[in-house]
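Omission of a single protein chain aside, the complex is shown with its protein chains in their original locations.
Up next, chain A:
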């Protein structure tokens, strides 16, 4: 499977990445090579094989819905690039 520069641009948009022209060319070539290598998996018949999501066979680990202590707001905001009135601040979403 070979991918072209349009595919790379589409995926970059989905992944919220801006790529330079040089990066787009590099990733087109490198991702094509990696995906070509991954074609190998098609050699295997997996029609009757269950997928493994992870090895422990856990599902829906539940806990009681109890109130626990949470982190103080000042701590939570300690690494915020911008904040105001105890909240994370970002550029306006709506005009």
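One rule holds for everything that comes next: a residue touches a chain if its C-beta (ideal position, glycine included) is under 8 Å from a C-beta of that chain, and two chains touch if they have at least 3 such contacts; residues count from 1.
Just so we're on the same page, contacts and distances are computed from a predicted model.
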item	value
Chain excluded from display, named as in UniProt, from "ABC-2 family transporter protein", "Ferrous iron transport protein B", "PTS system, mannose-specific IIC component" or "Glutamyl-tRNA(Gln) amidotransferase subunit A"	"Glutamyl-tRNA(Gln) amidotransferase subunit A"
Residues in chain A touching the chain absent from view	3, 7-8, 11-12, 14-19, 23, 26-27, 30-31, 33-35, 37-38, 40-44, 46, 49-56, 58, 61, 63, 71, 75-76, 78-82, 88, 90-93
